[in-house]
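Omission of a single protein chain aside, the complex is shown with its protein chains in their original locations.
First chain written, first letter: the chains are A and B, and each begins at residue 1.
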Amino acid sequence: MSGGPVTAADVDDFVLGAKLLSGGGASHGTMPARWLRHAMATRGDVRLVPPGSLPESAQCLAIGFIGSPTIQSEKLPMVGQFAEAVRVAERRLGHEVGALAALNAAGVNALAPLLAATELGLPVADADGMGRIFPNVERSVFTLAGLDVGPCTLAGAQGDVMIIEPAGNMRAEALIRPATVALGGWCVAVLYPMSAGLLARHGIHGSVSRVLDVGRTLRRAAASDEPRGHRLAAGLGGRLLASGIVAEVHRPSRRGFPSGAVIVTDLDDPDRSVRLETQNEYMLALADGVPLAAVPDLICTVDHDTGEPVDIERLHYGHVVDVITLPAAPAWHTAAGLALAGPETFGYALPRDQGDR
Amino acid sequence: MRIGVDVGGTSTDAVLMAGGEVLAGVKAPTSPDVTGGVVEALALLRGVHRFDPGAVQAVVIGTTHFMNAFVEGRDLTRTAVIRLGLPATSGLPPLLDWPERLRARIDGGTYLCHGGHDFDGRPIGDLDEEEIAGVADDIARRGTEAAAISSVFSFADASMERRVAGILTSRLPYLKVSLSSEIGRIGLLERENATTINASLSGLAGRIADALGAALASAGLRAPLYVTQNNGTLMDVEPARRYPVATFASGPTNSLRGAAFLSGLTDCVVMDVGGTTTDVGVLAGGFPQEAPAEVTVAGIPTNFRMPRLLCHEIGGGTIVTPPRRPDGEPAVGPGNVGDALTRRSVVYGGPDLTLTDLGVAAGRLRLGDPARLAEMPFAAATLDTVAARLLGSVHRLRVTPAMPPVVLVGGGAALLGDPGTDDVRVVRPPHHTIANAIGAATAEPGGEVERIFPLAAGGRDEVLERARSEATTRAVAAGAVPASVRVVSVEEAPIVYLPGSATWVRVRTLGALARDGERA
Partner (left out) sequence: MTRLTVRELPYLKALTGARIVAGQAGADAAVREARLIDHLDRLADTPAGCALLLTTDLTGWAVEMALRLAWERAAACVIAHEDQEVLDATHRLADRLRMPLLLAGLDDPVSTAIALGMAATAPRERRAATLVDLAERLAALPQKPRSVLGLLNSRLPGTAVCLLTADGTLLAGRSAASAHGADVRDTVPARHTVAEGQLVVHPVIGSDGGVEMRLVASLSGAADAWADTVATALGLAAGPITAWAAVERLRAERDARLRGTLLTELLSGTDATSDQIASQVARLGWRLEGWHTGIYLSLADPTDQETLVARTPALTAALAAVRLRGVVVERTDGWSVWVDHLEKPSPRTEGRMADRLRALLAERPAGLALSGGIGPPGEGPSGLRTSLASAREAAVLATAAGPGHLERADDLGMRRLLLTPFGSEDFRSLADRLLAPLREPRNRPLYDALRQYLDQMCSASATAAALGVHRNTVATRVARACTLLGVDLDRPDERLAVHLACHAVGPPVS
């Protein structure tokens, strides 16, 4: 659905879609949504354009947030924080930026390029580097394509800006995290500078508009009386793994493997249950010991009655949920993709012949 | 002896308790000016059980006075909203998302100033005293009488807010100042909104507190007055004059706590069957489970926490359409007679058939004039169906695999009959109709403190200790005997997406009232 403007009226749907696409990750309160609505109300709509429609040589940057959303809700953003980051990046790169892309169009990060666009008046390219939430910046299709993550420009909420030039994408996290703490616990991050041509070739197309589509689908499903489950999953382009009641919730224990587990018992067949392994997001879904879905594919839970996405922290016994899986971008299902972001990289050593169901 | 009063939407309930026993309980209709209902309830109480007013050691009121006053928007005080956080926070100005009506009433100027802290305690920047002086001048020029001061991470470090308050009041001694650090809870916008609401009630709060005091005096009571807070603890009415927002959401909490007291259960589901709605909440470990979402007051996001409630639009006043055919089923709702139950229900001589009427017909309630009721063979079955539907929703509130027992309270609890099954145990304790007033009467003074501490600094124990001692101080400020204060919960959670760096902690304390030899 690229090409149309994203307006203040779309903010609620956009935020809803971003929440679903966070795959169970923590929700971030209402601040980012209010920020975006305020920004659009004061500075206008955002243009969303297909990457292919940009001139090949136009320069793009991927934009996201790094750090704690909880802290972000206290140390609120500075006006012009995105503009500051982009301008410093332009100075370093020696050229102006023509369009903004999303680092990852999921969770609160999905709002970042839109917010930046309101400050800079630039279009947002309808593409992103991950297609879902990953905890590290190097886990992107750009890395798979051999593109550099740096120079990374980080702007804190009180005007500090840092440029980090890691020696290789795998070094980025180690440098960015302490910088984020120094900047006050969260920052705007501008990364992966590339031409629009490279973005069009390697980026995941349609990611940003997908957030809006998903949000609209969820809203319609919630408003209607139709049964959720399969139809919702199909409408989202995914598969329903189960509609059931949360029967067990195990938070990760401090010692040992930091994976929690959630058991969902099928509504219609109490003998059947689905086991969801969790870290910050859902990582793995099993039924009867057979893996049904695993990272990099997205797994999410939607409240069966209200149609709201439910994050892992808010799940509780007796919650009736639809467990839905959405396929990851095809680039993640290559050998290189799995080596960067497959289940094994998160600590789930699935047997080889089943790791890619 | 203690008296507990709960002012609800429909009725004002009062209870007299001594040594943990309920001596008497009454219900009076809530009056439009609220205070009138309180006076009537106290008088009714005296009529039902003679007691010596001098022997009453405390009166605890759970009231919606303050919230109503704000929502109605009359007599609010213009407030200067001062935020300390520059250069950060400029992206979202104060009073964002306030409804225009209320914003127009209270906006006494918004001021973004330098200051605030980071999560690890470092200042974002120093206070600029000249800047603050400029703010003071502007406040004086505009004639604003109240100020709300909110600083980034002030619940961890209130020093800047206090300094600014000091500067302002030394120049403007008449200025009524509310500090966000006294209102607590992470989330700057929501805390700032709550602080602003609080400041805007500066004028009213004193008047409401006086009216409540007068109500007590007219009943011959000279006992100290307390009000219940959002989290179920109580505080002396004096601090309530300065921080009335602390009382905003105490109603549902009182009902849950009263249910806990009456049933003796610390882990249960509580179903409060009222006139217009049935509210279902959860007690875990003796505390009401909090709703994850924040409370909005008149459309304004605040950081008040309410118990997690499932609200069903079913109550004693729900209108019932009798079946057209003799063997048919009646339609329950939609529609509710609201607080006109005692005028409009058939059993009171009114025209509307309500669930209360069915309750009298089925022999579950004894009120009004049963002779007015026609033959209703479907009465009990209809009520049982309603009960089964309500019970069916209970499983969604579980926090453990096992089904908890269900405690029925509220004026309409008897309507549900005896709906327990093999899987679900249902309890309807005596005095269930005044559970909320009992919750108020059995409230204890407490304190609550939130902190974030960075793990790298290795200061976990020190931070916990400071948090504990400050929560203790707050409990004492609310009226607790210092030696009685105990820590009742310590919650910890890592700050996500900043792994290994910081943890959030919340410490709660409870104590016993001074001059109160008995523990309710």
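Following the convention adopted for this analysis, contacts are C-beta pairs under 8 Å (C-beta built on N, C-alpha and C of every residue); 3 or more make two chains touch, one makes a residue touch a chain.
Bear in mind the structure is a predicted one, so any value in this text is a computation, not a measurement.
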item: Partners of the unshown chain among those that are drawn; value: A
item: Sole contact to the chain not displayed, among A:Leu93, A:Ala247 or A:Ala336; value: A:Ala247
item: Residue among A:Ala145, A:Leu198, A:Ala222 or A:Ala261 that touches the chain left out of view; value: A:Ala261
item: Option from A:Leu284, A:Cys300, A:Val321 or A:Leu338 whose C-beta touches the chain left out; value: A:Leu284
item: Contact set of subunit A toward the excluded chain (per top definition); value: 247-248, 250, 253, 256-257, 259, 261, 263, 271, 273, 275, 277, 284, 286, 288-291, 348-354
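What we mean here is this: only the chains that are shown with their structure count from here on.
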item: Residues of subunit A that touch subunit B when the two form their complex; value: 26, 29-31, 34-35, 38-39, 66-71, 73-81, 135, 156-159, 177, 180-181, 184-186, 245, 247-248, 280, 314, 316-320
item: Interface residues, subunit B side, partner subunit A - complex; value: 85-93, 96-97, 116, 118-120, 124-125, 152-153, 186-189, 292, 294, 301, 395-401, 452, 454, 495-499, 501-502, 504
